[in-house]
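Structure in structure tokens, see below.
All protein chains but one are shown in place.
We call the chains A, B and C, going by the order they appear; numbering starts again at 1 in every chain.
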Amino acid sequence: MELQIFGIGILTWIVFIPIVGMITILLLPDKNRNAIRWIAAIATGIQVILAGVIFAAFDRTKLGINDAESFQFMEKFSWITVEAVPWVGRIEINYFLGIDGLSVLMIILTSIIAFIGVISSWNIDKMVKGYFTLYLLLVTGMMGVFVALDFFLFFIFWEVMLLPMYFLIGLWGGPRREYAAIKFFLYTFVGGILMLLTMLALYFSVAYTDPATGQSVHTFNILHMMNPANYVDGGLLSGVDTTWRYVAWMALFINFAIKIPLFPFHTWLPDAHVEAPTPISVILAGVLLKLGTYGLLRINFPIFPDATVYFIYFMAALGMISIIYGAFCAMAQDDFKKLIAYSSISHMGIVVLGIAALNTQGMVGGVLQMFNHGIITAVLFLSVGVLYDRTQKRGLYDFGGIANQMPKYTGLAMIGMFAALGLPGLNGFVSELFSFLGAFEAYKWITIISVTGIIITAGYILWTIQRVFLGETPEKLTNLKDLTPREILMFVPLIVLIILLGIYPSPAIELMNSSLSHLVEFVTGGGL
Amino acid sequence: MEILMNTTIFVPGLSHFLVVSALLFSLGVMAVLSRRNVIMVLMGVELILNSANINLIAFSRFTELSLDGQMIGLFVIIIAAAEAAVALAIILNVYNRFNTINLDEINLLKG
Amino acid sequence: MFIELPLIILLLPLLAFVLMIFFGNKLPRQGDWLATGMMTITLLLSIVLLITKVGFYSSETITSNFDWVVVGSKSIGFGIMIDNLAAIMLVVVTLVSTLVHLFSMGYMKGDVRYSRYFAYLGLFSFSMLGIVLTNNILLMYVFWELVGISSYLLIGHWYEKKSASNAANKAFIVNRVGDFGMFIGILILFISFSSFTFEAIFESINAGQLPFGSEGWLTAAGILIFCGAVGKSAQFPLHVWLPDAMEGPTPVSALIHAATMVAAGVYLVARIFPMLTADALLVIAYIGAITALIAATIAITQFDIKKVLAYSTISQLGYMIMALGVGAYTAGFMHLVTHAAFKAGLFLGAGSVIFAMHASLHKLHDHSTDAQDIRNMGGLKSKMPITYWTFLIFTLAISGIPLTSGFLSKDEILAGTLAFSTLYGHWLLPLIGFVVAGLTAFYMFRLLILTFHGKPVSEKIQNGVSESPKVMTIPLMILAALSLFFFYSFNPFGAASGWFYTAVERPLSVVPELLQPATYALFYEAVSSVHSTAMILSILIAAAGVLMAVAVYQWKKISADDLAKRAGFLYKGSVNKWYFDEVYNIVFVSGSHVVMRALRWFDETIIDGIVNGAATVTKVFASVSGWIDTNIVDGLVNGTASTANRAGGLLSHIQTGKVQTYLLFVLFSFLVLFVLIL
Partner (left out) sequence: MVEQTLHSISLYLPEIVIVVTLCVIIVADLLVKGIKQVAAWIMLAGLFVSGFFVMLQTGTTDSIFYDMAAVDPFAVFFKVLLILTGIFIVLFSMKNTELEEYSTRIGEYYMLFAGMMLGMMMMAGATNLLLMFLALEVTSISSYVLAGYTKKSTRSSEGAMKYIIYGAVSSGIMLYGISLLIGVTASTDIYAINEALNAGTEQTLILNLSVLMIIVGLGFKIAVVPFHFWAPDVYEGSPITIAALLAVASKIAAFALLIRFFSVTFIDSAGLSVTGTWSSIEGIHWDVLLGGMAALAMIVGNLTALRQDNIKRMLAYSSIAHAGYILMGLVILTSEGLTSVMVYLFIYLFMNLGAFYVAILFMNKTGTESIEGYKGFGHRSPLAGVAMTIFLVSLTGLPPTGGFVAKLYIFGAAISAGWIWLVAIAGITTVISLFYYIRVVRNMYFFKPGESDEAITFDTTSKIILFALLIPTLLLGVYFQPVLEFARNSMLMFGF
């Protein structure tokens, strides 16, 4: 399947259109604030359209995962090739993009969240040009990670996100933004180094024989890394169930666990979320966290099936701890944003538990939960943002009786909250259901303990609703204005998705069903 | 004295030279480390360089190295001279700035 | 025709909900006519459906299924199933719902969120019908939660009151605890049988498949699913939410917390009845019995009119659950139906009283007197005749006095428990059954007498009280009619010959034979043999209860205070609802607060501290060595940074600025390296 616009593949478009926007913005004078905003909106809007095209044109039956033939919209160009020298053979880095059922949903999510993020950034007045430049760069990084099939490219996109995020939190954030920014940077950077080292070890352990020339080629191609036949004799990561393979798996896992974030690598998240400006929190929770679980599925699982199976119980247990721990910590918060941050930890724990089930239901549930959680937390962070814009406060005890003042807002926010609580009929339920279904098949007790998380979740969500929306409206809040049309615009698409996918999730599940089934078979079959 | 002169058996061998040079080297290092006066430190450096020279010349006398060693010795002498000249110029300048050439007192740059 | 009809029935209330949410405020009369009208249509359609189903297709089960989603190779379907159980339940739900809509037009008049209220009623009706119609345990769970949320919204309708929002939260969270078990049960079933539909699950069990190959897990699955019923039907130990739920508007209590939603648990148990093992059923029977007893004992001492009714509801629900547990399937379900009518009636009647009291108090500008406290009432009989007479009929019905519907169903339940004991022992069950029957008669008549009979506590208040408007009394009259025997069976002393018994038959158990409860035939035989005993006993006990109440409260032959003193700690326990709330508060609420605070502390201090922590270690080290000056903390507050920073500080101390020191270091390193390579 190929789809080209002006001779350039659609994936390249969707990844680099924000860069085009960014360059345009850089060329504009600082004062053209609205033009800058519109350009950002148009760039991300085009992304949404492209994502729609991809959604429509995507072949639901193709498998992907480890089979280069069945990836879609593939683009592969030789990027760096160093001809054979006696002591290493040929070296190859490719510009290799492609999507399968695992990534397509993430692309759609990223484009939607990025677009909503721009809309909610509309009222940022400080250094508009710099803000949107960094924002668009960040979007490119995120999108790139989801489409890259070359580890080198993957890594570059991965790290490209770091600096814009650092600045976006550090320059436009709340009072403790610097601390939060550097903490985020540090954690991610540590993870990045681990990933870098593992990537290199993989690179030197993998060499495939080029059918055309018969040369042995070292490559960063992720798909080649999945094939045991491509491992060179005596390579650091060659063989099955070796200590080094476990170490490598663990290094990658820590990197991704930091992003997810899994207990105990999570403490950067509450700080980053709290201090980041609203749109960035939305991006952070909506897309960035998914990179972690996506990485696990794209890299850890298929490249190290042996180590994955070896550590899977450990992973499920961490997922369980995150669910319960995150939920309890969320309940203990007085800060609205922090509460949502911890709830993210809890909900991402469900993703981890689901994918750790290593069966199709769990996997589908996990990936769907990634998508759904992205949508839901986006709504929640936008909700906090709306209140913060109006009152400059985030404490749960600062509010009360909002329901009477802002009925539209309350309605929309509450749908988001109920979705987070896992109410059937809304999307959160569907993915939680499948995650737990899958997990239960694999781990009875871990799952049973995890499911208690839904009780705690109900507790903190309802308590939050009570404190913020219900009760008498205090004097100081009586002049709050309800949502503006712009704000409604940013809520509505998300709410529609929440309800639609809650009632009929098939369109989303169809996209990934065959790929994920294949992934499960591939991993449990030991990569064969 | 007489006895020594008469004992024609004694021919200084390579190891004698090496021991001498090693002593010289050590003295140079000691000077460099212990003297607080820059000039004295420079003298230490000269000792070190010349100890190497003794080595080189001894080697060229006692091994197949032939004249190469002596040639290097010549070059080293020149370099030592150049170095000393530059060093003295710099020390003069330091003295103008600090009014001392005591090394312990010249430590603005640290940390 | 048959599949479209239930679909329309299901979707009409949803439509009403959507319309009311978006346009309710803009419609004339805030759209109450729209909601009520649509509900009435639903009712009529349901009646048509019931008659068609029971009349013409009685023995058939009509199902339709469509794929909802395909995951991996397993497809998950959603669908509708109509058997007689569902058809009857459908009418119960729509009937009560319609009447409540009607009643609310009067009761809720002038409320701040009038249209929102009707919208939520629509949402609730939709969800409840969903529970009734589904053929699939997952979908049932979905609607299960949806009724939960509508209940949450309606309890919290007056959310300005803290007590209302608290009650709403409590209801939802306590239900969640039950749902947790149900969810696990569903997971077990799906993983074992790869399907959510009742039909497929039963078939698989019938074919000898067991969850995880173990009989224990089958029992466990049954009990876990029953947990959902424990939550929703307010069974011990999760009954605590229901009395608090009375914070909601009274018609809501009638609809949700008396007639329909709380009965969903019973409906659920009836639905999964075939897969319940004897052990599971026994657990269910005991839970029901304990609930019935606890609630009845509490109801005796309460003074809030709605609270009494709430506990009575819990108690009656316990009855139904117990009935199902002992195998008196039809009796249990019949009690659900009859109870729905008279309990809804009781609540609406109470609503009528409260409405009148409010109006009167409002006129007097009295805001301190509690309009719901029966100690403030009395002698309302003459002022509110319709309310009184209907209330009397409902009271008779709930007390199990012959000629009422309540008698029919309760009598069968008691016979069932008695029969169960003759088969298996467990004499506690019938014993509790009869005791509770007596208690019920006693506290209901206590309520009736204190409210309507005797002298008014305050003349002023009584003067202001007047009969409620027609929209409120008509529903009462309809419900009163439905509380009489002939709707269910033409024989006032035996339901077994009526249409109800033929329409609703106990389904065959599908579990392996060793685990099965007594077969229907065996059980039926036992019931027949004890039926007359049970009937006589139940009439006697009910009469005794009534007599006792009349003696204490009407004739004042026996002092209530005296009784209370004699009962001592029992009285105290009953007044304080056996301290359930207090214990739960300490154990669960405070418990989770402790846990969450501890975890928060842990998170902020330990986990984060490990990152920042190395800093502390270095600090200790620093104070020992005295090397590190403390004023070097730069902008990077982060711990790792400051650790590294301190290390950097250490190192930069080596950089003394003295060239000879450098050279000394060089020499030193030189020597060390030399030693190392030797």
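Here, a contact is a pair of C-beta atoms (placed from the backbone, for glycine too) under 8 Å apart; a residue touches a chain by one contact, two chains touch by 3 or more.
In this text, all values refer to a predicted model and were calculated from it rather than measured experimentally.
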- [ ] Counting contacts across the entire complex, name the shown chains the missing chain touches.
- [x] A, B, C
Task: Omitted-chain contact residue, chosen from C:7, C:112, C:606 or C:666 - done: C:666
Task: Of A:236, A:309 or A:499, the residue in touch with the unshown chain - done: A:236
TODO: For the chain that got dropped from the picture, name the residues of chain B it touches.
DONE: 21, 25, 28-29, 32, 38, 41-42, 44-45, 48-49, 51-53, 55-56, 58-59, 63-65, 68-69, 71-72, 75-76, 79, 82-83, 86-87, 89-91, 93-94, 96-98, 103, 106-111
Open item on the list: On chain A, where is the contact patch with the chain that was removed from view?
Closed with: 79-83, 85-88, 91, 155-156, 159-160, 162-163, 166-167, 170-171, 178, 182, 185-186, 189-190, 192-194, 196-197, 200-201, 203-204, 236
Open item on the list: Which parts of chain C face the unshown chain closely enough to count as touching?
Closed with: 632, 634-636, 641, 644-645, 647-652, 654-655, 657, 659, 662-663, 665-666, 669-670, 673-674, 676-678
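The rule we apply is simple: only the chains that are shown with their structure count from here on.
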- [ ] If you tally contacting C-beta pairs, which comes out ahead, B-C or A-C? Let me know.
- [x] A-C
TODO: Take the average of all CA coordinates in chain A, do the same for chain B, and state the distance between these two points in whole angstrom.
DONE: 67
- [ ] Could you put a whole-Å number on the gap between the CA centroids of chain A and chain C?
- [x] 38
Task: Distance from chain C to chain B - Cα centre to Cα centre, in angstrom - done: 98
TODO: List, in ascending order, every residue of chain A touching at least 2 other chains.
DONE: none
Open item on the list: Two or more other chains touching the same residue: where does that happen in chain C?
Closed with: none
Task: chain B-facing residues of chain C, complex - done: 652-653, 655-660, 663-664, 667
TODO: Please name which positions on chain B make contact with chain C in the complex.
DONE: 29, 32-34, 36, 41, 103-104, 106-111
Task: Of all residues in chain C, those that touch chain A in their complex - done: 67-74, 138, 141-146, 149, 152, 156, 159-160, 162, 165-166, 168-169, 172-173, 176-177, 179-180, 183-184, 187-188, 190-191, 592, 595-597, 599-600, 603, 607-608, 610-611, 635-638, 640-641
